[in-house]
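With one protein chain removed, the remaining protein chains of the complex are shown where they sit.
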Amino acid sequence: MSPQLSTSSKVPFFRDIRTLKWALQILALLAVFAMFYWLFGNYQENVAKSSIQTDLRFLDNPANFTIPGNDLDQSQPVRDAFVEGFLNTLRVAFIGIALATILGTLIGIARLSKNFMVRTLGTVYVEFVRNLPLLLLLTFMNLAVVLQAFPRIENAWLPLDLFVVSNRGIAIPWFIGSPAQLGIGILSAAILAFVVAKIRIRQADKTGKQDRAWLVGIATFVVLVVLIWLLFGYGWELPYVDGRGTTGGLRLDPSFFALVASLVIYTSSHIAEIVRGSILAVSRGQGEAADAIALSGSQKMRLIILPQAFRIAMPALGNQYLNLIKNSSLGATISYFELTQIAQITVGNGSPAVPAFSLTLLVYLAISLVTSLVVNFFNRRLALVER
Amino acid sequence: MITWMRRNLFRSITDTILTVISGSILGYVIFQVFQFVFITGRWEIIQVNLKILLVGRFPEELMFLVGFSILATCFSIASLASGMNRPIDQPSTLAGKLWGLFQRFGLIIATSAFLIVLAGDMAAVLFGAYVVLSIFAGRLFGIARRNTVLKRLPGWLWVAINATLPLVLIFLTMGQAALEEWGGFLINFYLAVVSIALSFPLGVMLALGRRSTLPLLRWLSTAYIELIRGAPLFVLLLLAGVALEFFIPASIAPDAIFRAVTVFTLFTAAYLAEVIRGGLQSIPKGQAEAGKALGLSTFRITFLITLPQALRNVIPAQIGQFISLFKDTTLAGVALSVFDLLNVGTAITKQDDYLGQGLIYESLAFVGLLFWVGSYVMSRESQRIEKKLGVGIR
Partner (left out) sequence: MLDSVIAAGSVRCGTRDALPGFAVLNDSGEHVGFDSDFCRVIAAAVLGDANAVEMIDLETADRFTALQSGAIDVLVRNTTWTATRDGSEGANFLQPTFYDGQGMMVTSDSGYSKISAMDGAIICVAKGTTTEGNAALESSRLGLDWEIRSFDETDLILEAFLAGQCDGWSSDVSQLTGLRSAYPNGSDALTILPEVFSKEPLAPAVLDGDTAWAQAVNWAILATIQAEEFGITSANVDSIRDTTEDVGILRFLGAEVPGSDGAAVLDPNLSLPTDFAYQVVKQVGNYGEIFARHLTPLGLDRGLNSLWNDGGILYAPPYR
């Protein structure tokens, strides 16, 4: 069959590729619309049969429940409860991400250690945890560790006389004073320390001496924080057992502990693998060049390998952070009052189910989007600028 | 030996300290585990409840169907594996072959043996023997295919023949026993397999849609994928648990398994789509261009040239997705009250005979063992396939 050489014959309308493309798209759109229409039609029909609300008015109804560890009054609207749940999710997310990254990086580096024992320990940890479902870890943390292993409040453990550990929670020493003020104080101290470190680097560059900027920065930070502490009269509070609870200090909800612990353990195993992979992915030439200019092992890691590995690992790490945030929704199964638990409770109390859970989904989507944007931002800043 | 120890364990002072610390941690953990498993553990609860842990409340009379399905699947897998062309790097000595088998399947064999010992009755031992026999029969069948006239059978026909028997039996089993009665490990497995099978076509379509030049299709696919990927699976399951019945006509009353499969399928399709898209991106443009040079339509280029290569390239990632899904099926237990292995595991500690005795450790250890072995074996197989296919090397 010889190919058609003459292009002067007009292709009929219905075989023209442009029409076909548009036709296909319009068909797809129609199909999607038809599906949505059918789904929504069913929804309206089923909802009309019973007099259930379908809008967001339920957010104004009184909540009728309180949240442990919080001053929410039960007459406040559902909206406030959702906000509290959202804040709790953020708390879990921040602490979980921080701890998981630290633990994961340490284990990832351990897996590459030349020491056989350390390497084995790391491998055993990662291989063991990676293949377990998160829910299993969470159930174990909650039912086995918190409820069985932790003692009753009457026999609470008092490690170092600083903490109170029982199945009603872990109480840690905490400061007395306004947290907002202290937060601002620490933030400003950090910024100042950063500035001082930068000045020190510029100074040292001129003289050629070692800048030890880290040391200078941290020292400044510590000094400033201590100054702020003394100036504003903050104090420490040690917790102690008081009847059936603890007084003083900050009490961590046992469910919070179980949730964060299982999330950290689970995510750190994945982060360890990512860190290990990214360190291995840094080209050997870099390590060899570091050896050639006689950098010590820790200097090699710190100055050459880790920064490059971090750049490689960023997207995957961002993904793990997203997973951690999404996995925090499992807190509802152990009665930790994060966003999903709040949604479940309000639905049980009479809020309409579909709007409530859809709202929850949207909030998670928003959190995911923001986290993705932040990670992408860092990704682009750290990305290698190729020739 | 001493030099090895010196070099790997005691290089310097810090090294020695690290060795001592990690060694003692490891030793302590191993000791505690040993003590728990063999000495202090009260495993009666697992022995008594073994059936509901593995298959839920599956009706006794129909258990033989499950048995036959397992035998048929073992047969088919064995014959498919040995029916393909023999890989060149197989060890030729018997010892070598046995060691290879042990490395690959030792864990599964050990776990099955453990389960048979737990079950403690002759029927279990006999069943184990049947499984071994069916694997051998399958191997013979596969070898027969390689060496006899059956060699002329086209590949797809061979696969079809092997797939029919287990599929027929499985459908029969599903038809006879209502899905509400399934439970335990069986339902985790069922949910994972069915969901990934159903999500495959959808995932491929989404991946192609996302890379499409038609803006509408691209937008729709991207919106779906990003929406699903930003949502926690648990919340989606909860939503399905309360909302699904509003969106479908009242005549179809969705039961928990239906909802679970729906959500898992829609969820996995989005993640699979990303994996497949990565695979499609890894195919050099030259492939598609060669197809165009041959005058093939876009459709043919995609389905005959690009897609098969892409899918092959990301087999390990797909298996990784399956493992993830397999572990996530536990969420159906808490969100939709499906009686999956974890749910049963926590429920048996509340039976009258065992309530309040702290048996949660034994129960979760057993549940963890089954999940762990499943995931570990699958991930090891995927690493093996990765090596065999030379992914990333060619």
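First chain written, first letter: the chains are A and B, and each begins at residue 1.
In the analysis below, a contact is a pair of C-beta atoms (placed from the backbone, for glycine too) under 8 Å apart; a residue touches a chain by one contact, two chains touch by 3 or more.
Here the structure is a predicted model, which means the values were calculated and not measured.
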Which of A:G41, A:G183 or A:G350 contacts the chain that the document leaves out: A:G350
Contact with the hidden chain (one of A:P77, A:G245 or A:G318): A:G245
Touch criterion as defined above, residue of A:T19, A:Q44 or A:Q74 at the omitted chain: A:Q74
Hidden partner chain, touching residue among B:G184, B:G203 or B:G241: B:G241
Positions on chain B where the hidden chain makes contact: 241-242, 245-246, 250, 253, 334, 337, 347, 350, 355-356
Contact set of chain A toward the excluded chain (per top definition): 46, 49-53, 58, 64-66, 68-69, 73-74, 143, 146-148, 152-154, 167-168, 243-245, 254-255, 332-333, 335, 341, 344-345, 347-353
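Heads up, the rule we're going with is that only the chains that are shown with their structure count from here on.
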Centre-of-Cα separation between chain B and chain A, whole angstrom: 28
Residues on chain A engaged by chain B in the complex (per definition of touch): 3, 21, 24-26, 28-29, 32, 39-40, 42-43, 46-47, 113-118, 120-121, 124, 127-128, 130-136, 139-140, 143-144, 147-148, 322, 326-327, 329-330, 332-333, 340, 343-344, 347, 353-354, 357-358, 360-361, 364-365, 368-369
Footprint of chain A on chain B - complex, ascending: 8-9, 11, 15, 18-19, 22-23, 25-26, 213-217, 220, 227, 229-236, 238-239, 242-243, 245-250, 295, 323, 327-328, 330-331, 333-334, 342, 346, 358, 360-361, 364, 367-368, 371-372, 375-376, 379
